[in-house]
Every structure is written in structure tokens, then in C-alpha cells.
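Complex shown without one protein chain; remaining protein chains in place.
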Amino acid sequence: MTTIATDPPRNGPSPLERSYARLGVLLIAPTIVVFSAVIVYPLLAAIYLSVFSIYTPTLEGEFVGADNYVKMLTGGVFWSSLWTTLIWTVGTLSLQIIFGVGLALLLHQNIWFRSLARSLVLFPYFLSTVVAVLVWRWLFNDLYGALNHGMMQAGIIDMPLDWLGSMPNAMIGVILVGAWKYFPFVVIAVLARLQTIPENLYEAARIDGAGPVARFIDVTLPQLKSVLTVIILLRAIWDFKEFDLIFLLTGGGPVTSTQTLSLLVYQEAFGLNRMGQAAAYSVGMMLVMLVFMILYIRRTGKES
Amino acid sequence: MTTIKGLNAGLKRRSVLTGMAAASAAAMIPRRLYAQEQITLRWWSPQSSPEQLAAYRTQIANFEALHTNITVAFERTSDEGYAPQLAAAFASGDVPNVVTHLPSFAVSSYWSNGLVEPFNDVIDMIGADKFYDGVNRIYEIDAGQYAGTSIGNSAANMIWLRKDLMQEAGIDSNPRTWDELLSAMGKLQGGGVYGAALPYGRNSMTSLIFAGVIHQAGGMVFSPELEVAIDSQETRDALEFYRAMREYCPPGATNYSWGDSLTAFVSGASATGIYTGRVLTNVLNQNPGIADHITCDVYPTKSVDIEPWTFNDFPSVFIPKAADNMEATKQFAAFLFDPEGYIEQLHAAPGHVLPVLSSIAEDPTYLANPVIEKYRAEVDLMSTAAANGFNLGWESPEHKPNTNAGEVINSGVIAEMVQRVILNDENVDEVLSDTSRRIEEIAQG
Partner (left out) sequence: MTSKMLRPIILNVVTWTLVLMISFPLFWMIVTSLKPQTELFRIPPTWLPETVTFEHYWRLLTETPFLRFFRNSVVLATSTTVFVVALGTLGAYSLVRFRFRGRETMAMLVLFTYLLPSVVLIIPLYLMMVWLGISNTLFSLILAHTTFALPYALWLLRSFMEGIPDDLENAALVDGASRLGAFKDVILPQLLPGIISTALFTFILSWNEYLYALVLVNSESVAPLTTGVMTMLISAFNIEWSLLMAASVMMSVPLIIVFAFLQSYLTSGFGAGGVKG
């Protein structure tokens, strides 16, 4: 993407450039070594497992070739879980980005007790998922939950709502809790980036007569673009794979309306003890994410 | 808190016992001249509340005092975590010596894959006659061989009742049949109190409780020969009953699981509850106001000629086949039932974990616990009900042990069936045949 200015371009890289290139490789080598050793092996193992029918507790089984994959493509459960996963991912990601950028902008201003406000906003992200879910289930509870109680006190509703037990409430509830839990990740990254946007750019825009919205669109957004691109990619992958939150909140119910691919994989692997099939689903999941990722990177790469 | 240091302190207190053990071994001096190898036994359990941990430490300390060359390391696992952890342990051969508190169908599943050491020796060491009748049958998966035994019993589907509310509503005896229960519901519900708090969520509680309801209708999930028998008139009756109960449950019951159901009764929001003896301690801690008015009974069945069916998940103790130091391991497993430590373990969750040894159930030290004293009648009832209890892995005395029960429960098929018929109002025949087919698939592996 960027290079340093050295001698004028010649045929082939200069000796300096070559030694810099070697340094570059050296710098990234530890990273590659570490994760090759510890991720690539399990990854290959998972792909290997997917062509067997494995009984999880013993990890023994017989070779079945493409059977698991055939089952995956023809049984409806993979596709319906995929659809559910997409709804969940898009829903929670949009909220995470909108609230994340919004709050980062607000917290960039000179607010009273700004440090405290920032820390409190990050609290959902600090909290362990297991505890967060338990607390939210408690708040959502129809008998003694604060949410229903507060809404009834404020007169918004007069009978408690069933937040997690029926659709579409369940999906909405899950998306909301997911957004609440993870949007601070966006806040942290965007806030850090906002700090480094030069003040003079805003000055220039103001002198040109641009109002706050125009300033946001013309100055802030372009500067945020590279960070946002990466954040959206990372959070999308993460949300797509999310397991703990949904599993603990609804278990995939009611019926299977909040069963995402991760829940499906877990159930196959440890509920039904079919590790081979679970591995096949995971490979399917990975391929889906890969397709989206490639499309996304192509698109954002083209624009830059 | 108690760390390794604490255990050594315990050792000092027991030095008298050690002295005695040494004295009795004096006759075997030649053996003692060889330095005895220091061995470590690993004990896994998903039940590790602070009180239970304290009980375990006592048991470990007592055992170590008698066997100075053995250290026992307790390692915690969890209800969601034990499946992947044991899978990894079995695959790598790095297995613990003793595993306790897993549901019985987990053990039968591992047994059928040759991963478990027969438990017969340990049962003999404990004393086979001390057990309640039949409590070991569920572990006799291959004739004559026991895969393990229960470390405690739990009667999980007792109906809990509020005597004060029943009195006010003019109900003078505990409901015995479904009709009586439904009419009681009508009278009890009102004034901010719900009739019941049954689970309708997509979770294991719904599956387990509903399997019980099927039996209470006179039906079964598998036939004694382990053919799928869920598509039956009895299941339809059970679904009708469960549907009828729904209007007496809070709206959030559609997502209820163990914790929600328990709290609904304990907090006083519902007039009846369905749970283990855990209710007793929770009521005393969280809502002592109703402590004098609660009682329990076996859950009503469809009619008086259908026997009550108590669900007992038979928390187990078993020994993985690949464990090292098998001799010491078996001694330790037997020692878990040694009265002093066993009673303390039971007292950590009084009424919830019930003794499997009838000798303990009568033991005055056991009975001297305040909770058990106060609710003696209820605890006795639960003890016998649980000892005669069943679960999906063993549905009746005629049934063969079912090693696929765990997978059937974990797949959520039964809970889904309940939700589809009752919440979504789908056609019963279609759902039942669908469910039948899916259970068959799972049972075939």
C-alpha cells in the first residue's frame, strides 16, 4: 500500500528495498509461526474429521466420504440455520455500528465527567457473556424482572411481556442483547481513530460554511473509513460465529427460530455426539463466511 | 481459603488415625521399608458449590489420612463443559480417576463404547446390601456388570404445594389425578398468583419433565425392547394435559428452564412448583415467609390406576477404564460412601441430593440436619420416590438400559415437539410422526 521513497525506480528492487523486504518478512514471521502451529493443525484436523462419522466421546469412527456433506446440503436444517444466522448477524451488526459510531462521536465531545462516561459505556463489553445473559434473562423475566416492572410503572404496558419465549420477540431480544454487549468494541476503535483526525480539517470545513452533518459526511466519515471497514469485517465474522450469547439466552428456541449455525454445530458435536457431521457443518459455515469475506474485501478494495 | 496448605492442616488433626494406621501396619514392616510411590488421583465433578467443595475437602482429607502415599486432586468441570472435556480426555488417554455427578445416561453412553471400568468391585467394597433396592439396576447395562452407581438420588419432578393457599381455596388433599390438579389450578390461580410454573422452553428441563408426563399418562418414549413408542394415544393425552396447564403458568413459561421454574415457586409467584428438594434450602434462604407452608408429593398421574413416575437423573460415579492406579482408585471410589464424608456431602444440598444407601437414610447424623429435621416427611417421601425412580435411560423395570437417552435429550427433539404442538398449534399427528422418525435416527446413531 505505501512504500518509502528511495532512489528513482529501476528495473527490479534495489538492494536496499530487498533488505527492507527481508526485514518485513522477519517482522511478520513470529506471527505466522505461532498461529500456523496452533490454528492450522486444528483446522486441518477438523476438515479431516468431516469425512468420517465420528462418535465424539471416543473420536473413533468410520470413513464415510462425502456423506456428511450430502446430508448437510440436502437436509433443510443447514439452510434454515444459515438464514437465521444471517438475520441475526445483519441485525446485530447494524445496531452495533450505528450505536458504536454514534456514541463514539458523542463521547469525543467535551462531556461532563467524560472519562467516567466512557468507562460506563464500555461496561457491557467488559462483562462476561455468561453473566450478561443471566442478568438479561433476569431483567426480561415476566414475574420479577425490572424491565417489565419499569415499563408497567411508567404506564407503557399493563401486562408483562414475554420477551424471550415467542417470536419475533425472541430474535429481537437476542439481537438487542448482542448489540448491547458488543457495540463498545466499535466505540473503542472509532474513538481511538477520531483522536487522530487533524483539527484543521474541521476548521477548513467550517470556514467553508459546512454544518455539523456535512462536516461528519465530508471530514469524519472518510477518515473513519479504513477503521470502519476493518471493524465491520471483524465484527461480522465474530457475530456470525457467536455461540454463548444465543445458546444461553434462548437455547435456539422457540422451536428452532433462533438456532444459528454455531448452535447447530454444537448440538451435532456434543448433543448428538456426531463430531464428523459437526465438522462438515463447520466447513460449510467457513465456506459461507469465506465467500462473504472475499466479496466484501473486493468491494472495499476497489473503492480505495 | 483452603488450599494444599489447608489439607496438610487437616492431616495434623488426623494424626491419631495415621498413628493407628501405622501401628496396624507395623506387622508388615518389610513392605514399609520400600518407599511407597506417591500417587495422585484425579476426581472430576460438575457439582462444586461452596458447600459441596467443603464436603469434598473433608472426604479427601479423611482418605489421605488413611493412605499417606495418595493425594487426591479435585478438578471441577461443569454441566455444559463435561462433554467436550471428557471427549478430549478419552481421546488423549489423559483421563481422571473418578468422575461423579454426571447423569446416568452419560455413563451408559460411555460404557457402550468401552470407556468405563466395571464397578462391581467397588459396590462390593461398599456393601451391596446397603443400597436401596434397584438403585443399581439402571447401571447394569450388560448382565452382571455395573457401569457405576449413583452417588446420590434426586427426585426431580416432585410437585411442590402451598398448604396455606390450598387451604384458602378449600382444597383439602394433595391432587392425585390430572383432573384434580386442573380443578385445583382453577381455584388457586388468581390475585397475582399463578397456578403452576411448568417449563415450555426449548431446553433439557422441558424434555425431561415431559418424558415424565408421558409416563404419567401411561405411555412411554421407548418400548422395553427400545423401539420408539412415542407416537401413541398416551402421548397425545400428555400433550393435551400439558396444553391445558399452560394457561395456569406465567406467560414467560415459554422460555422457562430449571432456574426460572424454581424461582417462580420459591418467590411465591406460583402456587405449585415442579422441582427437586432444592426448593427447601432456597425457600429458607430467599423466602422464609412461606417456609412453614410448603410440602411436596409425587406428581399426579392421569388416573389412579397409573403409578406415579419419579424422574431421577441418578447422578453417577464411575471410573474410566484408562485410569491409572486402579486399585487405589477403586478404594477411593468406595470411600466416597464412607458415612462421615458422605453425610457431609449430602448435607451440602439437603433434600436435593438424597442418599442411595438406606443405611444412611436412617443414620441419626444424617437426620440431624436442620432442613431435614424440619421437612422430615417430605425428605422421606422424596428418598423413597427417588429410589424407585426412573429416567429416559431406564424407563421401567421391564426396560433395557437405553444408551442413547442422553443424545435424545440433548437433541431437544422432545422439547421441540412440545413447543410445536402447544405453542405453534401444529397438527399433532404430523408432529408425532416427525418426532418419532427423528428419535429413531438418533437412536440408530
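Per-chain numbering from 1; labels A and B assigned in written order.
Heads up, the rule we're going with is that a contact is a pair of C-beta atoms (placed from the backbone, for glycine too) under 8 Å apart; a residue touches a chain by one contact, two chains touch by 3 or more.
Just so you know, these numbers come straight off a predicted model, no measurement behind them.
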May I ask which residue of B:S78, B:S183, B:T365 or B:N427 touches the chain that does not appear here? B:S78
Contact partner of the left-out chain, one of B:R162, B:H352, B:H399 or B:R420: B:H352
One chain isn't shown here. Among B:T58, B:T71, B:S223 or B:N287, which residue touches it? B:N287
Missing-chain contact among B:T206, B:S232, B:T276 or B:N388 belongs to B:T276
Applying the definition given at the start, please give the residues of chain B touching the unseen chain. 1, 3, 44, 46-50, 53-54, 73-81, 84-85, 87-88, 91-92, 94, 154, 156, 192, 204, 258-259, 262-263, 266-269, 276, 278, 282, 285-288, 352
By the contact definition given up top, give the residues of chain A that touch the hidden chain. 1-5, 13, 17, 20-28, 30-32, 34-35, 38-43, 45-46, 49, 59, 103, 106-107, 109-112, 114-132, 134-136, 139, 143-146, 149, 180, 185, 188-189, 191-193, 195-200, 223, 226-227, 229-231, 233-234, 237, 241, 243-244, 261-262, 265-266, 269-270, 275, 278-279, 282-283, 285-286, 289-290, 293, 297
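Convention: only the chains that are shown with their structure count from here on.
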Centroid of chain A to centroid of chain B, CA atoms only: how many Å? 38
What residues of chain A sit close enough to touch chain B in their complex? 55-60, 137, 140-144, 159-166, 170, 250-256, 267, 269-273, 275
Residue set of chain B touching chain A in the complex reads 83-84, 86-87, 90-91, 109-110, 113, 115, 200-203, 250-257, 260, 263-264, 267, 269, 407, 410-412, 415-416, 419-420, 423-424, 442, 445
